[in-house]
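Just dropping this structure here.
Our next item is chain A:
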Amino acid sequence: MPSVKSTKQKILQAALKRFNEGGIVNIRLQHIADEAFVSVGNLAYHYYNKAAIAKALYEELTKQQRSLLAQYRIVPLFDNIDRLIRQTFQLQQQYVFFYLDTLEILRAYPEIGVAHRKHIDSQIAQLRTILDFNSARGALVPEPIEGAFERLALQIWMTMDYWLNQQSVREEKAAEEEAYRQAVWSLLLPYFTQMGRQEYEQMLERPYDFFF
Partner candidate 1 sequence: MADLSTKQKILNASIRLFNENGMANVRLQQIANDIGISAGNLAYHFRNKEAIVEAINEDLYQETSQILSYYRLFPNLMDFDNQLNQYFRFIQKYPFYFLDLLEIERHYPEIRSKRQLHIEKMISQVRKRFDFNRQRGLIVEEPRPGVYDDVANAIWVLITFWVPQNQVRGTEATLKTCEFKEMIWNQMFPYFTEKGIAEFDQLIRPLLERHSSDN
Partner candidate 2 sequence: MDNCYLDNGAYNELLNLMNNQHFTDHAGSAADMDFLSDDWWLRDTAVIDNVVRRDGMWEIHLVFAHYKEPRKLIKRIISRYPSKKKAELNAWYMKRLAAKDQRGTLKVDLDDFSLCAS
C-alpha cells in the first residue's frame, strides 16, 4: 500500500513527463493516469482536474527557483552566478512544457498567471541586486547611463527564460548548456572592470566542480 504522498508524487512526475512530451494542451487526465499506473478515479481523488496538476507543478518549479536564488543572495560572486546560470538551465530542461507553453498556460489558468507575474518581478529584482552588489564590490563598472542595470537585469531574465523558445524558433534542438552560459555571460561582459575580467578569466581557466 503506497503512501498518499508517494501517489501524489508519482502523478506529478507522470504529468510532468507527458506535458514535456506532448504539450499541456494535448494531454488529458487519462494519459496521465495511464503513465502513473493509477485509475482516473484515483487520480481525480488527488487532483481534481488538470488545472490542479498544473498549479502543483508550477509551485514545485518556483519553489526550486526560489531556493536557487536564495542560495546566492548573500555573496553572489562570479562563481556563484555561473552556478546559478547552470542550475537554472537544468531546471528548465526538467520543466520544458512550462517554458514553451507559458502563454497558453497563463491564458488557461489565470491563477498561475497572477503568481507568475509576481514571481518574475522578484526574479528580476534579485538579478538587479546581484548586479548592484557586483558593481559595489568593483567587479562591474558603475551604471554607465541611468537605467542601464535595470534594463540589463530584464535582458538577463529574458535571455534565460526565453532560451527554450529561442532554440525552438531557430530550430536548434541541441540543448547546449555551454551556449546558454555564454549567452548570459556575454550580457555582463562589457560591464566588467579589470578585476571583473580577471575573475572571469580565472573562472574559465579553472572551472570549479559543478557537482560538488
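Keep in mind how these were chosen: all candidates are chains of the complex that A comes from, given by their letters.
Keep in mind that, in the parts below, a contact is a pair of C-beta atoms (placed from the backbone, for glycine too) under 8 Å apart; a residue touches a chain by one contact, two chains touch by 3 or more; residues count from 1.
This is a predicted model, so every value here is computed, not measured.
For chain A, the touching candidate in this complex, among 1 or 2, is 1.
The residues of chain A lying in touch with candidate 1 in their complex are 23, 100-104, 106-107, 113, 116-117, 120-121, 144-145, 147-148, 151-152, 154-155, 158-159, 161-162, 165-166, 168-171, 182-183, 186-187, 189-191.
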